[in-house]
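Left out: one protein chain. Kept in place: all the others.
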Amino acid sequence: MKNFNEWVSSIAEAGRELIPGIGRQGKKRTLPNLCHELCTSKGEAMGTALADEVVKAYKALNADGRIAFYDMLYREFSADPDEILECAEAFKEKQDRATYTALSKAIESPRLTLFRSINMAPQGTATLIQMREHLLRQLKLHPEFSGIDEDLKHLLASWFNRGFLSLERISWQTPAHVLEKLIAYEAVHEMTGWDDLRRRLAEDRRCFAFFHPALEDEPLIFVQVALVKGMAGNIQELLARPVIESDDPKPKAKSNGSQGEHPQPDFDTAIFYSISNCQAGLKGISFGNFLIKQVVLELRNEFPQLKQFATLSPIPGFRRWLDAEIENPESTIITDENRKHLKLLDSPTWTDDPACCEILQPLLTRLCAHYLYHAKKQNGPLDPVARFHLGNGAEIARLNWLGDRSANGLNQSAGMLVNYAYVLKNVEKNHEAFVNEGRIAVSSEFQKLLK
Amino acid sequence: MKNFNEWVSSIAEAGRELIPGIGRQGKKRTLPNLCHELCTSKGEAMGTALADEVVKAYKALNADGRIAFYDMLYREFSADPDEILECAEAFKEKQDRATYTALSKAIESPRLTLFRSINMAPQGTATLIQMREHLLRQLKLHPEFSGIDEDLKHLLASWFNRGFLSLERISWQTPAHVLEKLIAYEAVHEMTGWDDLRRRLAEDRRCFAFFHPALEDEPLIFVQVALVKGMAGNIQELLARPVIESDDPKPKAKSNGSQGEHPQPDFDTAIFYSISNCQAGLKGISFGNFLIKQVVLELRNEFPQLKQFATLSPIPGFRRWLDAEIENPESTIITDENRKHLKLLDSPTWTDDPACCEILQPLLTRLCAHYLYHAKKQNGPLDPVARFHLGNGAEIARLNWLGDRSANGLNQSAGMLVNYAYVLKNVEKNHEAFVNEGRIAVSSEFQKLLK
Amino acid sequence: MKNFNEWVSSIAEAGRELIPGIGRQGKKRTLPNLCHELCTSKGEAMGTALADEVVKAYKALNADGRIAFYDMLYREFSADPDEILECAEAFKEKQDRATYTALSKAIESPRLTLFRSINMAPQGTATLIQMREHLLRQLKLHPEFSGIDEDLKHLLASWFNRGFLSLERISWQTPAHVLEKLIAYEAVHEMTGWDDLRRRLAEDRRCFAFFHPALEDEPLIFVQVALVKGMAGNIQELLARPVIESDDPKPKAKSNGSQGEHPQPDFDTAIFYSISNCQAGLKGISFGNFLIKQVVLELRNEFPQLKQFATLSPIPGFRRWLDAEIENPESTIITDENRKHLKLLDSPTWTDDPACCEILQPLLTRLCAHYLYHAKKQNGPLDPVARFHLGNGAEIARLNWLGDRSANGLNQSAGMLVNYAYVLKNVEKNHEAFVNEGRIAVSSEFQKLLK
Partner (left out) sequence: MKNFNEWVSSIAEAGRELIPGIGRQGKKRTLPNLCHELCTSKGEAMGTALADEVVKAYKALNADGRIAFYDMLYREFSADPDEILECAEAFKEKQDRATYTALSKAIESPRLTLFRSINMAPQGTATLIQMREHLLRQLKLHPEFSGIDEDLKHLLASWFNRGFLSLERISWQTPAHVLEKLIAYEAVHEMTGWDDLRRRLAEDRRCFAFFHPALEDEPLIFVQVALVKGMAGNIQELLARPVIESDDPKPKAKSNGSQGEHPQPDFDTAIFYSISNCQAGLKGISFGNFLIKQVVLELRNEFPQLKQFATLSPIPGFRRWLDAEIENPESTIITDENRKHLKLLDSPTWTDDPACCEILQPLLTRLCAHYLYHAKKQNGPLDPVARFHLGNGAEIARLNWLGDRSANGLNQSAGMLVNYAYVLKNVEKNHEAFVNEGRIAVSSEFQKLLK
């Protein structure tokens, strides 16, 4: 069966003949022209052809061209405040279908119409996601484009609602063209190539991703899980752990010993050690909380022996916050002596110096616990990863001293990692308490660090 | 892999504990309570549980209960004209992200929020479609509910945009639980059971349907095609035609004759003899035009020998229009003599009377041609099937005298059927001319009937 | 991807040109000619073309033609006793590769070579199965054909070994062209059509079949299972039992009662009420024992609440045996009084007469128990169904008086049915005891009937 894109392409091809200026004989039209025509065309064939032209023209733009394009979207395709106001007044006057429809139409900005039309072109959805990715990078410099982002986000959030997502297991049996995207998208602990990937898909690991039907073979987000005994605290050890070889495709609970030749791991804990969003253009549209919960259910189903579900997570904002506190003369949590000790971090080899570590470990542990629990931004934790997992109903379980000795790990969080535990019987309660009251759940072990 | 519904159900189950009044211990809450809570709940788990409760409570409503529910949606969940007006004024004052976001939020009525939340429950999408189906039946009596319909239609149109639909071939190899839906949904020429269905899926037939990922195994619309030699004009003959048996799964062009034992049909025409919408709750959201075009491309690909693509279509509004013209003393197209002749139609056996037919054939043919070409409603043909195919770029090719002798056929259109031809090289041009200028394409044969 | 048959057809087409007498220009060759040429052709292309011709020629034969064909296979394609003897002598003289290969070649009769070649034609495997089906019907009249059957059975048993079979669940989600075969092949309790079939695939039923990769979509054998509470004893009741409707696709154990609206069945027993072989040409090649064991494992996995696995089986040979005993003046188990009472069975309405039943029930029950346990043929039970299940490791659990009141049931077994129970912890032990020592396992309840 021909797929959608091939088919739309052939309709677009037929319609192209009809568009003055883009048919085989004619010269190219400008992108603004095409956009305006696309919004006013009543016919479907011409519409698809125009949308396809817009997609191609957009893809051919360089950085400057794209800014000019957004500028045009801002100037010529924004909602009309006068019309909206007029419709809002009419609707206030009388609430019937006519006024409501008119108001809906007025508020549906020309941009939304344009974007919905573009979505019908071959690769339309992917193009809109890419457009938002480009646009987000410009928002700081061009705050006037934020309405465009608002429109794109509104549409994408509506289309990528979780009722339309499917969870898929990723394994060494997955097609290579999907697997290579994992290597590209892995954002937390870089994959060095196919051998590294294969290790992460071995028997004692699991990987799951969300997909959307309009983005075939394109993961939206994926999570990597290690099946281990007890809580894991060090990422380099976890990644380097040798593969347990076995004839059997699934890790199993310890067998009765008669098959001594294939020792099976007696794991009891699932460690979520990496969660990567794949589509920058879907920023702010949340999938992660659903991903983790569904993966926990999958794993429990496959391995009834699992007793704990926890992450081994980076603390990406710790050093930045710490540096600010150090600079802050009014800091209530850093003493001058602390400041002196923290200078030790400037040495590139402090982790190799036992004396250094002895001094820093209690100090940094205390400060990091404080950061995770008390540092806030708007109505949530300052640390983005903490915000994510606590928002999902996890609790802060344990800090891991020198859990990540990579350059990036030292840089972000002085090498510290944290476990967020998903305690099944508490996860919904924690989630609701966090969302509604901002309450953070912690283990008794972590509680002690807060004094 | 657990499917979405199973998984959401288990989250809902966990969240249920937290909702005062619906947990295991508690007593039932009212549906309005649940709806309000769903719209204000910030937490996801509780939200899913509440949404699931709303779905179950809605499904348990009887007809009166549903009207009370819509009334509540109308009274308590409509957009707030004051707030909208205020936001519209602020937006007119200053167009920035804050005013735009506020306006978007104000116009996104509480109902839309409620519906989006319901969509996340197990069976959420299907429930909203069913809700709209129920609601549409009430609109005449309760025009105040039209805003609710507006909201539902807006959401469904956004989710069921054609970028998310997939075309599937339906055949005797299709799972039975899908096939039985065809028997149920066939709206044009009733299927009498599995034998009739099997005939319609035989080698010289094709059937295609659109599906949406959120409605698994639930066709949205399907089209039935017969592969024949020359234009078909009689539906009873077409349906009763014996199956061509062959070893080969595909009909083929006439072979070189050496295999005389399996005479292959030398068909050159694809007749679209039935197109049925399956989901009453998706009314007004158009899939048909895309379906037909994509099916034409599929068929051309499979059978390069096809020379013609045409429908064999009912003319559902002809007799109603005709009766009105007969009653209309100022009709310019019906003479008094015509009126006298048309009285012959009152006889239940007029089709068996050659004399009758001799008189009626030229008269009805002329009137029917007039009806199809000239009778208008708003900016399109009065006849809904004509409006559909002409809007797709087809042309009126031929009228078929007594093409449908079924009770329904005689009742609707005095037994007449019409062929709309999809002439590939003209279809886009026709489509654009029709949509933009209202021009109707006709064959030269049909042109003569218009004098 | 082109499938095997299309592809072989095109090779065959190319090779056809080369065969004198069957090319486009030539006249038809005789089937014997084709067969001889097929066995001697060294080239592969010509071979496939010839094999395809043989398949077509065989399919075109009528009953007489087929007998002539088998006769030819018997006369002209049998193994050569002289050559075999010679090779056997050479092999006895010296056992090396040359003599062994020569002996293997001599014993591989020309027929085996012919059949292996036919297997490469499109539809080759299916044709050989059909050929054996036809042949088996002639063996009584033509015992000389038994060597042909030996060869076909040898090849088919080798190809249809259980390592190459796959078990598939059959459900209402199965493609219709497979389901219609179930209606056709059901051999135990006739299916009356699609409604009956649908009932047998409802939530409280299961159906499984074996398939082989060379016979796509063609079940080899299938078993129908009912999930019920307690042992089932009456087939008409079982088939007529109303469907338990539920939202959920799977029957479940009794839930905690909070969802009172969907009472779930509290079944604990899986009843195998019908096992049908589909391919008469695979007679004597056993799949059934593996089917049942695998299905038991599947069901246990899906429904841990199952406590019993048992059949509800016909006793097809009981009346035939009983009639012979009645006629046998030396019968040691039927007295003259018994004979008199058994005359009551001649009345067509005896089952409606309570007095009759009162007399017959204890008598027939005793005799039937005796028949199942003591009546032997070669080294196994006389009753073929008993032989099958006891051979699989089942035990005779219970006799069911008037368990099958259908005409067929009364005819075969005076309406009696038997339950064979598969008691998991005993099934292998029973199986080995039965196969190696001929010991029959019975329940204590049944034991009493044997006095």
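Letters A, B and C mark the chains as written, and numbering starts fresh at 1 in each.
Assume a residue touches a chain if its C-beta (ideal position, glycine included) is under 8 Å from a C-beta of that chain, and two chains touch if they have at least 3 such contacts.
Bear in mind that the values here come from a model prediction, so they are computed numbers and not experimental data.
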**Message:** Based on the whole assembly, the unshown chain contacts which displayed chains?
**Reply:** A, C
**Request:** Using the touch definition up top, pick the residue from C:73, C:103 or C:223 that touches the left-out chain.
**Result:** C:103
**Item:** Touch criterion as defined above, residue of C:33, C:78 or C:443 at the omitted chain
**Value:** C:78
**Fill in**
Per the touch rule stated above, chain C touches the missing chain via residues 1-2, 4, 7, 10-11, 14-15, 17-18, 42-46, 78-79, 81-82, 84-85, 87-89, 91-92, 95-97, 100-101, 103-104, 107, 116, 119-120, 124-125, 143-144, 146-147, 150, 154-155, 158-159, 161-169, 213-214, 289-290, 293-294, 297-298, 301, 393, 427-429, 431-432, 435-436
**Request:** By the contact definition given up top, give the residues of chain A that touch the hidden chain.
**Result:** 24, 172-177, 179, 193-194, 198, 258
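Assume only the chains that are shown with their structure count from here on.
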**Asked** Given which chains touch which, is the overall layout a line, a ring, a star, complete, or other?
**Response** line
**Asked** Measuring from the mean C-alpha position of chain A to the mean C-alpha position of chain B, what distance in angstrom results?
**Response** 38
**Message:** Based only on mean CA positions, could you tell me how far chain B sits from chain C in angstrom?
**Reply:** 48
**Asked** Residue numbers in chain A touching 2 or more other chains?
**Response** none
